[in-house]
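Have a look at the structure that comes next, please.
Here the complex is missing one protein chain, while the rest keep their positions.
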Amino acid sequence: MNGLDQIFVGTGHWIAGLFPVYVQPLISAALEIAIMMAVFGGCFALTSVVERKLLGRMQNRYGPNRVGPFGLLQPLADGIKMLTKEDIVPFSADKTVHFLAPLALSVPIWLAFAVLPFGRNMSAIDLDAGILFFFAIGSASELAVFMAGWSSQNKYSLVGAMRAIAQMISYEVPLVLSTVPVLMLAGSLSLNEIVAAQGTYTLGGLARWNVFTPWGLAGLLLFLIAATAESNRSPFDLPEGESEIIAGFLTEYSGFKYALFFLSEYLGLFAITGLAVTLFLGGWHAPFRWLEWVPSWLWFAGKFCALIFLFVWIRATLPRLRLDQLLNFSWRFLVPLSLINILVAVAWYWSGSWKSPVALPVRWVLCAALVALPYHWLAQSLRGTLPPPRKYTYAE
Amino acid sequence: MDGAGIIKGMIETARNFAGSYHDEARLTTVQYPEEKLAPVENARTIPFLVYDGAEALPGLRCTACMICEKECPPQCIYIVKDTVKKPDFVGKMQMQPKVFDIDISVCMSCGICVEVCPFDAIKMDQVFELSTGDRFGGLLLNKTQLAKPNDYFNKLHKTEAAEIDLRRVEEKQKAEAAAAAKAAAPAKPPMAPPPAP
Amino acid sequence: MTTPLANYLILAALLFVIGLAGALTRRNAVLVLIGLELMFNAANLNFIAFWRFNPHPEKLTGLMFVLFSIAIGAAEAAVGLALIIAVYRHRRSALMDQFNSLKG
Partner (left out) sequence: MLNEIAFLLCASLTLAGAVAAMMLRNLVHCALCAAGAFAGLAAIYLQLSAEFAGFAQFLVYVGAVAILIVFTILLTRGADIQTGRAGSSSSWIGLLVAGLVLACLVGSIMSSPGLVRLPAQTANAPVQKIGEQLMNQYIMPLETMGLLLTAALLGGVVIAMREPAKANPSAR
């Protein structure tokens, strides 16, 4: 088990070992960066075609299957098209800011991967304030979106940028709040310690992931909803609502700059999915004790792909939300629910000391009710924001 | 339950996804160049001229009566009458078109020319791969390009072709009978000579 | 860590002076507020520098002070900008030297 599991770490040390000592930290850091960019760049290419194929299959049609076997060379074709397309900059655009916007968006997103633990001791940096670093990086993308929207000097992109910022700000609050219970019960902000806290196994051999607790399940759902909104995807893709505002803040971008925006949207999705896996799905731990022989990074990749499939599945199903529904949903439903979720985690932690054998199911039912009831009341109150049923009058 | 709508939707797309691998109804795409849809009988794209017998031009049914040219809404048919006459299927001498052009870039596949044609000379084709490189002459089809045999017409529109052929055979027999009767009549006593010179 | 404490203090002083110069010279209210934020941050840098070069840094007084000051800076910026918007809506201009009448 240790051989295959540590294969990457081992080769990393071996390669670093070839160099003189004083330059080794630099080399190993450069190696990690190179591997991360290669893996997630390739993952971006693969996901862009797999997503279109899955969407197709869910809409009774094939996905792209012309370029290469089963359409797998489609990202290559897209890439060449993106690179060879003329890079048009509008005449009245704010040249420098227009040029800097895609950089300002994609550079921080790459940084966010430094903190995620991809396997047993396979995380680039082990910060003891890892999650704060992740959210600090995540919040920098709003400024870049504004730069893109403002510098294109056209109404559609400004409207798209304003919508994107309003959406990202109002969904960053539930995103952060839904991680608070995990931090509270893991007792640390460092992602490695959070994964370690989920490493033990119960009697039946089932792993103690956060998702197997009521507050963890609610937290994961809240986190995923906020994550789709944070990365401007599927039901919340108002900023680039093709139907009404062309491509939102991406309207005036073409060629490689558009590819950079496209790349950073997917990288944002990968980073958030990686965080969801680390926080709620036990990072690189196996679900059962007897499955521990499988290498740890394989578990991380499996859960990662499962969540990506879930995002694509949601994208294939749900229609786009209006702006007022979107903001109502966040402020009147997600934020209160995530605050209540913190209280539920407290109840779960407090009731952890019960000794009776039937304690676990009772605790589960109790905490689940603590979450379900407010969920129901909030949903009822949210129903209040729906427009009154329309009265149709027909000619007699 | 409050999230029920979302869950129902998700189950439906999941069923689509799973079904697309084994259930025909859930994957209805036809890969066009490789697979083609069976043509529907009453589909129509652009008109073509029907001819009987072996050679195309002498066998054309068209008698250059120009009704279709007048009736065509976008006016995309140009006909020039020929001076030489030729017998039609019942032997009656009929005109024939020297020039019969249709501008298929203008034709809107309405089929009015087929309805107004008294001689069943023009019918609707079902071929749609008509793209050419030459934008001007390429889309103006002349008489020889438009002429197609009657059995091609039978293959395309079976029921209509069958009726027409039946009707034509009857007319032909009636005309021959009449001709025979007229030929037979002088075999009987000749018509009484006019009473007084 | 070979940069001595003085460098950080000079950097903080420079930052403070830039913020002060901006606040004093520029006419637009938003620029004055940005200058103010720069001055805030210069003070924070001093706190962190002194905490870091403190003989026994386990007492995190400097660091805690900076955390609270960042929060206050954000709150102050929010209220300041709200004031600017309210005054702009009333006066139709954001240039400070036109806000010289106490009437209305």
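Read from first to last, the chains carry the letters A, B and C; within each, the first residue is number 1.
Heads up, the rule we're going with is that contacts are C-beta pairs under 8 Å (C-beta built on N, C-alpha and C of every residue); 3 or more make two chains touch, one makes a residue touch a chain.
Small disclaimer: the values here were computed from a predicted structure and weren't measured.
Visitor: Of the chains that are displayed, which are in contact with the missing one across the whole complex?
Guide: Within the full complex, the chain not displayed touches A, C.
Visitor: Pick from A:139, A:325 or A:351: which residue touches the chain that isn't shown?
Guide: Touches the omitted chain: A:139.
Visitor: Need a quick check: the contact residues on subunit C for the chain that isn't drawn.
Guide: Touching the missing chain: residues 1-11, 13-31, 33-35, 37-38, 41, 44-45, 48-49, 51-58, 60, 63-64, 66-68, 70-79, 81-86, 88-90, 94, 96-97, 104.
Visitor: Even though one chain is hidden, which residues of subunit A still touch it in the full complex?
Guide: Listed in rising order, the touching residues are 94, 96-97, 127-129, 132-133, 135-137, 139-140, 142-143, 146-147, 150, 165, 169, 188-190.
Note that in this section only the chains that are shown with their structure count from here on.
Visitor: For subunit B versus subunit C, what separation do you get between their C-alpha means, in angstrom?
Guide: Subunit B and subunit C have C-alpha centres separated by 85 Å.
Visitor: Two-or-more-chain contact residues of subunit B, please, as numbers and ranges.
Guide: Within subunit B, no residue touches at least two other chains.
Visitor: Along subunit B, where are the residues that touch subunit A in the complex?
Guide: 2-3, 6, 9-10, 12-14, 16-17, 20-21, 26-29, 31
Visitor: Using the touch definition from the top, list the residues of subunit A that touch subunit B in their complex.
Guide: Residue positions touching the partner: 54, 57-62, 313-314, 316-318, 375-376, 379-380.
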